[in-house]
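Working notes, structure below.
Showing chain A:
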Amino acid sequence: MTDIAILGDETTPLLEFRNVEKRFGGSIVAVKDLNLKIGRGDFVAIMGPSGCGKTTTLRMLAGLEEPTSGTLLYNGLPVNDLPAWKRQMPLVWQSYALFPFMSVLDNVAFGMRSRKMPKAERNKRAQAWLDRLGIGEMAARSPSTLSGGQAQRVALARALVLEPEVLLLDEPLSALDAHMVVRMQSELAELQRSLGITFIYVTHNQSEAFAMANRVVIMNEGELQQVGHPMDVYRAPRTRFVAEFVGANNIVDGEIVKVGEAAYVVDTPIGKLTSSNPSGLEAQTGQRVHLVVSADMVHVGADHSDESANLIDARLVGESFVGNVVTLVFETNGNYELKVQLQQRALSDLDLNINDTATLAFGHDDALLIPSS
Partner candidate 1 sequence: MVVMTFWTVRNFQLAPDFSFSNWVTILSADYVWDAYARSFLGAGLASVLVTLLAFPCAYYLGLKASPRVRLIGACLIMAPFFTSFLVRAYTWRTMLGDQGVINAILGWFGFEPVQMINNLFGSIIGYLTLVMPLVLLLQLFSLSAIDRRLIEAAHNLGCGPYWAILRVVVPAAKTGIILAAAFSFVLAFGDLISPQVLGGSNPPTLSILIVDQVRGGLQWPRAAVIAVVMVLTLITVVTAAMVMTYGGNRRQSIRGKS
Partner candidate 2 sequence: MKKIGNKNTPPRSRSRRKFLRQGVAAGAVALSAPMLIRPAKADKQVLNWLTYSGHSAEEVIGPFTEATGIKIQAKEYADGEKMLALIHGSPAGTFDLVTSDAPYVELLVKSNLLQAMKPEDYDLDSFFPEFRSWEQHWFDGKLMALMTSWGYNGLAYNTEKLSAADVSSYDVMWRDDLKGKLGMRDWYLPIMGCISAGMGHKDPYNITNEQFDALKKRMFSLKPNVAGFWNFAGVFDSLANGGAYVIPGCGDWIAGLLQRANHKIASAVPKEGAIMWTESVSIVRGTPRLEQANKLVRYLTGVEGQTRLMTKSSYMANGPSRTAWDHLAKINPREAEMLHMTEKEDNIMNVLRDGRIIPRRLPSNQSMETWQEAYTQFQNL
């Protein structure tokens, strides 16, 4: 993965958005001044809530939307005016968009028809991809008779049979059952690794993105928020939006009251907290900041003598379970909520009941400062 990341940073990226803007009907801005480079072989996930511009970004890559201004480069060459049918950037649609009036095989062979390939060769290649994706026996069926997972594979085969450099995927798993999603995630990731081509994957689902991508791009209201390795984005969100979007984070507003050698003291409604992780912020005394602590970095029932930790007394008010993970909700003195995530096994060791009071702790390292928005 490290190698791929370096590839992505080459001087000539595979794809580049340079000050790209897309407006609809003159006034509605879908994508604002986007600058983004995508490297060869990357598995990029573009994430954000609906309406953030992620799908528009993908459609601009496919040539289905034209940027209002700015330049889109492919291998260093501007492709703004290159029509969709000359781009060779197949897209896997959220709705699959299979042609209902053709057999599965004809659907997969469709893209090769414009390449003047003999029919026998087209069908051979199409069948080979269907076999590879495990749906070879569906070749003669009508798409309307397929299950969601089968249709998904047909859509994938239809795109991949063209041997593209870049595969675009628009929320391809959103219409699948939960157990199919997990299976397809690993298949897609495996496929991308073995083909070595660039996948650009649009999703609003963080776990999907984090499970597969080696680069995530987070967008909100048409603006790029943060780009990076999933873990980096998760651990070091740069904006409050990202901090909220990527996970169960506790966010407390405050003001820096002291700038020390390696630590900052922030005055917050739940007390003075220390952070040694400004994440690139050149913090100064008096500055308003958000202090972010990931819920899984907060410990329950700590020893008050630990000087490298922030300590807060709080009362347990609620708990919720998702699989093996428990989220505890505590209330502090100032009626602030703090979330704590831990393994279910760890919870039983704590012997904690609702309305019990406990001391919560998180390390100075784990308290992240981001500028107030």
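The candidate set was assembled so that all candidates are chains of the complex that A comes from, given by their letters.
The rule we apply is simple: a contact is a pair of C-beta atoms (placed from the backbone, for glycine too) under 8 Å apart; a residue touches a chain by one contact, two chains touch by 3 or more; residues count from 1.
Keep in mind the model is a prediction, meaning the values are calculated, not measured.
Asks: Which numbered chain among 1 or 2 touches chain A in this complex, counting any copy?
Replies: Candidate in contact with chain A: 1, the rest do not touch it.
Asks: Which residues, counting only chain A, touch candidate 1 once they are in their complex?
Replies: These residues of chain A touch candidate 1: 62-64, 83-86, 88-91, 93, 95, 97, 99-103, 110-111, 113-115, 138, 140-142, 144-145, 158-159, 162.
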